[in-house]
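Showing chain A:
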Amino acid sequence: MSHFFEMGGYAVFVWPAYAVTLAAIVLNIVWARRALARSREDARRRLGLRGEGP
Partner candidate 1 sequence: MTWTWFHRLGSPPYVYGLATRLTPWFAWPAALLIIGGLWGGLVLAPADYQQGDGFRIIYVHAPSAWMSLMVYTTMAIAAAVGLIWRIKVAHAVAASCAPIGASFTFAALVTGALWGQPMWGTYWEWDPRLTSELILLFLYLGYMGLRAGLEDTQRADRASAVLAVVGVVNVPIIHYSVTWWNSLHQAPSVMRLAKPTMAASMLVPLLMMLLGFTLFFGAVLLVRLRGEVLNRERSASWIREIVST
Partner candidate 2 sequence: MSRFGSPAAGVVVQAGAITRQSTVWAGSHQAPMLDAARLALTRDLQLAFRKRGQLVQPLAFFAMVTMLFPLAISPELARLREIAPGVLWAGALLASLLALEFLFRDDAHDGTLEQYALSGQSLTWLMFAKTAAHWLLTGLPLALMAPLAALSLGVSVAAVPGIVVSVAVGSVALSLIGSIGAALTLGIKRSGALLSLLTLPLSLPVLIFGARATQLAISGGPLLAPLELLAALVVLGVTLAPLAAAAAVRISLE
(Lines give C-alpha, C1' and ligand atoms only; values in the text may rest on other atoms or scores of the structure.)
Protein backbone atom coordinates (compact mmCIF):
# COMPACT_ATOMS: atom_id res chain seq x y z
CA MET A 1 0.00 0.00 0.00
CA SER A 2 2.75 2.41 0.94
CA HIS A 3 4.41 1.57 -2.35
CA PHE A 4 1.35 2.96 -4.05
CA PHE A 5 1.64 6.27 -2.25
CA GLU A 6 5.36 6.50 -2.69
CA MET A 7 5.19 5.75 -6.41
CA GLY A 8 8.67 4.30 -6.38
CA GLY A 9 10.10 7.52 -5.04
CA TYR A 10 8.42 9.73 -7.59
CA ALA A 11 5.50 10.64 -5.35
CA VAL A 12 6.43 14.31 -5.16
CA PHE A 13 5.99 14.50 -8.94
CA VAL A 14 3.22 12.03 -9.62
CA TRP A 15 0.68 13.09 -7.04
CA PRO A 16 0.81 16.84 -7.72
CA ALA A 17 0.42 16.03 -11.40
CA TYR A 18 -2.72 14.04 -10.68
CA ALA A 19 -3.93 16.73 -8.31
CA VAL A 20 -3.57 19.44 -10.94
CA THR A 21 -5.45 17.39 -13.52
CA LEU A 22 -8.18 16.50 -11.05
CA ALA A 23 -8.44 20.18 -10.20
CA ALA A 24 -8.84 20.98 -13.89
CA ILE A 25 -11.64 18.45 -14.18
CA VAL A 26 -13.47 19.67 -11.09
CA LEU A 27 -12.95 23.31 -12.06
CA ASN A 28 -14.47 22.71 -15.46
CA ILE A 29 -17.54 21.10 -13.98
CA VAL A 30 -18.08 23.84 -11.41
CA TRP A 31 -17.32 26.63 -13.85
CA ALA A 32 -19.64 25.28 -16.53
CA ARG A 33 -22.53 24.77 -14.17
CA ARG A 34 -22.06 28.24 -12.74
CA ALA A 35 -21.94 29.77 -16.23
CA LEU A 36 -25.15 28.02 -17.16
CA ALA A 37 -26.87 29.19 -13.97
CA ARG A 38 -25.72 32.73 -14.67
CA SER A 39 -27.02 32.59 -18.23
CA ARG A 40 -30.37 31.33 -17.01
CA GLU A 41 -30.50 34.12 -14.45
CA ASP A 42 -29.64 36.71 -17.10
CA ALA A 43 -32.34 35.34 -19.38
CA ARG A 44 -34.83 35.43 -16.54
CA ARG A 45 -33.97 39.03 -15.84
CA ARG A 46 -34.16 39.94 -19.51
CA LEU A 47 -37.63 38.49 -19.78
CA GLY A 48 -38.70 40.31 -16.63
CA LEU A 49 -39.43 37.12 -14.78
CA ARG A 50 -36.95 37.82 -11.98
CA GLY A 51 -37.43 34.36 -10.51
CA GLU A 52 -41.08 34.89 -9.88
CA GLY A 53 -42.15 32.05 -12.13
CA PRO A 54 -45.64 30.80 -12.88
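Selection rule: all candidates are chains of the complex that A comes from, given by their letters.
Methods note: a residue touches a chain if its C-beta (ideal position, glycine included) is under 8 Å from a C-beta of that chain, and two chains touch if they have at least 3 such contacts; residues count from 1.
Remember, predicted model here, so these are calculated numbers, not experimental data.
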Complex partner of chain A (touching, any copy) among 1 or 2: 1
Touching residues on chain A, where the partner in the complex is candidate 1: 4, 6-10, 13-14, 16-18, 20-21, 23-25, 27-29, 31-33, 35-36, 38-40, 42-44, 46-47, 49, 53-54
